[in-house]
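Here the complex is missing one protein chain, while the rest keep their positions.
Going in written order, the chains are labelled A and B, and every chain counts its residues from 1.
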Amino acid sequence: MTSLTKQPTQPPTGPLPVGAELLRVEGLKVHFPIRSRVLRRTLGQVQAVDGIDLSIAAGETLGLVGESGCGKSTTGLAVLRLIEPTAGSVALRGQELTTMGKTDLRSARRDMQIVLQDPYSSLNPRMTVRGIISEPLEVHGLHTGAGRRKKVDELLALVGLEASHAGRFPHEFSGGQRQRIAIARALALDPQLLVLDEPMSALDVSIQAQIVNLLKRLQRELSLAYLLISHDLSVVRHVCDRLAVMYLGRIVETGRTDDVYNRPTHPYTQALLSAVPQPDPTKRGARRRIILEGDVPSPDHPPAGCRFHTRCWRAQELCREESPALIDRFDHGHPSACHFAALADAATVPSADAESNSEPPEPE
Amino acid sequence: MTLCCGGPSKGKYMKRTVRPRWLAILCVVVLGLTGAACSSAKSTNNKAPTTLHTVMSEEADDLNPFTPTLQGKSQILSTIGMPMLYVDSTSKLTSRVLKSWTASPDAKTITLVLKPNIQWSDGKPMTSADLLMSLTDYLDAKVSVNAGRIGPVVGLDALASGKAKTISGLSAPDKSTLVIKLVNPDAAWLPRLALLGAYWPVLPSHLLGNVPRAKIATDPFFKTWPVSSGPYLLSKFVRGQYVEVTRNPKWSAGKAGFEKVIFEILSTDQMTAQLQTGEVQYVYTVDPSDVDRIKRISGVTVASHNGVAPELFGLNNGGSVFKDPRVRQAMLYAIDRAGICKTILAGHCTTPTANLRQIAPSWALPTTGLTDYNYDPAKAKQLLKDANWDPNTKLTFLARTQRSYVDKAVTAAVGQLNAAGMHFSVRNVTTAQLLDSIGKKTGWDAFWVSGADFVVDPNEWGDYLKCAGRYPDGPNTSQYCDPATDKLFEDGLKTTDQAARASLYHQAFTKLNQSPAEVYLYVVDTIVAYNSHLTGVTVSGNLSGGYWDIGQWRWKA
Partner (left out) sequence: MLGFVLRRLIIAIPVLLGILVIAFVFVHLLPGDPVRLLVDPSQLSGAGSTQYLAQKRIELGLDKPLPVQWVLWMREVLTGNLGFSFQQRVPVLQLIQERVGSTVLLTATAVVLAVVVAIPVGVLASLKQNSVLDYLAGATSMLAISIPVFFLGLLAIYVFALQLNVLPSGGRQTLGVPPTLSDTVQHLIMPAAVLAAVLTGPYVRYVRQSMLDVLRQDYITTAVAKGASPFRVVLRHALRNALIPLTTVLAVQIPALLAGTVVIETVFAWPGLGLLVFQSIEGLDYPVILSVVMMSAVLVQLCNLVADVLAAVLDPRIRL
């Protein structure tokens, strides 16, 4: 199956070997101007993403987690240049995307695709499934006639749909099926990177699991790299190799998933993880749930210093004045941005084995 | 017995055209403000146009002389047909068909004699048989809407009851003579025939003689008029849009000036615009409020003639409100009629100061002993007081939206009546509602109306005031009834002796001057506008006046 989907559309440069750096993001900023209604004067900036660094290796899954509004989707879109970044660099396979011309960018899109949260809105209602999936091929002039048909049929099979569905319109499918169509479309160009912006959160729990398993299988078979945006920490833990935790437009902690889960060092990460339900009743009592107080500050006027200080129970004077750098303070290989970073007590966070393999298998 | 219609003011109650008021107002604003720039009528080229484009004020919804008549139709009919008799611009009876028209001294026998060599457009000669057939059809009330509007002819009863197939009182002793025997003496019979003439063109008996009278009104002849006798022949009739006529090469009175003439219906602003662009070359009629604007277009001539009928407030004389003549006199003193004429109608009018609807002929009008009702509010109040007028009397004025100057005049006059202590509230009604209300004779006190023709024969006014003619039977919408006045008008018909008639009418008009039946506000001039290259236009105040001499019009480069 892998060979079938891969062979006809070899990207010009070919897939990178697993483990090689595929995406590198440095100092990415996305600021949305706030303008007055009438005179269109710029009154301020929504600092949706404010200087983040990321990297994803071929075949790897990076999870991007954080509360609603912290800038996850904006990051995902900016990485694919579906939103123009305000500053910073995004390099895919070493090619700088932010300065790329329109034509080059369009061909670069073959390597990176996106799957969005709402499968009801992400499929054009006036196009058939075949039209939707084959459009990328058409746009990039790949395959013709019968070849394109065959490719679509293969893609449908790949995501667990039948070729006979191709003539139907999106509204004739369930949410999970639609998300499969969206994934098939994203795969049509044989990309190496998929940005998955909460691809499960609009679906029923049972369906979510199927999609998770589908994504995992596809990654295995196609050596895909994922940037998985989610606020479902259990899914993230289950799927991701590495993790980046965002708060108000910045990354506050990043590292290998297990490291972050087991030894969170940033108070925000600790708070997040403490909220994950503990399925093992024997461990429930042991875990201290950290309840964050106050609302997330508005990204148009983020707090000075550490952006988390308005809600942090560990905040000190320094936190209000100086913004903490994202550095590895404990030599754990997972840096965090906190002046007073502290390795959390393992007991306060859920254990890894409690979550794994709890999803039902993906039906074929 | 009555007479109608037309005059400068386009029908009395019903006018089947749309000239929404706001258009005229806006036109004044748009075109008036920029009037300085309203440069000149662009004559399309210097060469004489072969087609003349004219604007009528009223639509002709068909060209059938038997169906209810509007002014537009009469104008077309008098262009394509020849009336037996008509009224010229000096209100004299005239004819292009008849050599003579006479009434016997007892006013009971009428003799019409055709001119020699009058021919139809197919070359056949016009004879007394044509006159006989035409009048027989026109006088039959079952087929002809205007039949009853002229004094009865001997034998009409027998025709109506079905006992006879012809009218015994009509006879043609020779090829050119028609003799008409009247039931009652009727000195106004010929003037009446002249006023109806535009609706009653002579019909060709060689084409229509065999059509049963019951079917004549629906005969296809009247859709196309394949044969007629006027200066132009009908070539196209497009309902609601235009009528096209083509020169009649066999017209007995000469050669018409244009190959084609188009008659259109246009709104005031369209008319003004097209006059200026040269798209139309003749307009009948122009509202007094538009005159100044049109005068500013160079290359356009505006010509006018005194009108033939006052516009007036009809009063509900059937009720008790206006019983006391002093109340009606007070109304005349209360309204500044001269002021309305001067300011609202821009002076394009005359004021009937003695409040006589009949404004000509002069022999019939008294010269002494009349009260002139000049604006005098103090006198109005005094008269009301003398008449014990209750200032709390609630009066209803039925108003219809009309041309802008009418609305303004009505508003001004009603305001002045209120100031004098006669409190009218204005109710806006449609024509249908108006007729409904005045038919019921209650629920109203006054309304505005225009029209008719009061310059040819003094008997005309009588028809509007007779007890027997009270609406809905006749045109006496003011429900006026004074048997003594009726008697004077009736006697006035019994002799053709002008001096004898004059003395009777003087008495009648003096009575009506003292006991006003209605309030005559102003007499609007008949105003036409035309491209200055057009010559031969003589404005007439009369009903078919717009086109009565169209055969004489020429284009002078």
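Note that in this section contacts are C-beta pairs under 8 Å (C-beta built on N, C-alpha and C of every residue); 3 or more make two chains touch, one makes a residue touch a chain.
Predicted, not measured: the structure shown is a model, and the values here were computed from it.
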Using the definition of touch stated at the top, determine which of B:89, B:109, B:166 or B:270 touches the missing chain. B:270
Which listed residue (B:433, B:514 or B:538) would be found touching the missing chain in the intact complex? B:433
Looking at A:106, A:220 or A:320, which makes contact with the chain not pictured? A:106
Check each of B:105, B:226, B:240 or B:347 against the chain that is not shown and name the one that touches it. B:240
For chain B, residues in touch with the removed chain: 1-5, 11-14, 16, 18, 20, 22-23, 26-27, 30-31, 34, 37-38, 42, 51, 53, 61-62, 64, 67-69, 141-142, 145-149, 238-242, 244, 260, 262, 264, 266-267, 269-270, 273-274, 276-277, 279, 430-433, 435-436, 439, 451-452, 464, 468-469, 471-475, 477
Residue list for chain A contacting the dropped chain reads 35, 40, 77, 80, 82, 106-107, 109-110, 112-114, 116-118, 121-126, 135-136, 139-140, 169, 171, 182, 185-186, 189
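Note that in this section only the chains that are shown with their structure count from here on.
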Distance between chain A and chain B based on Cα centroids, please, to the nearest Å. 89
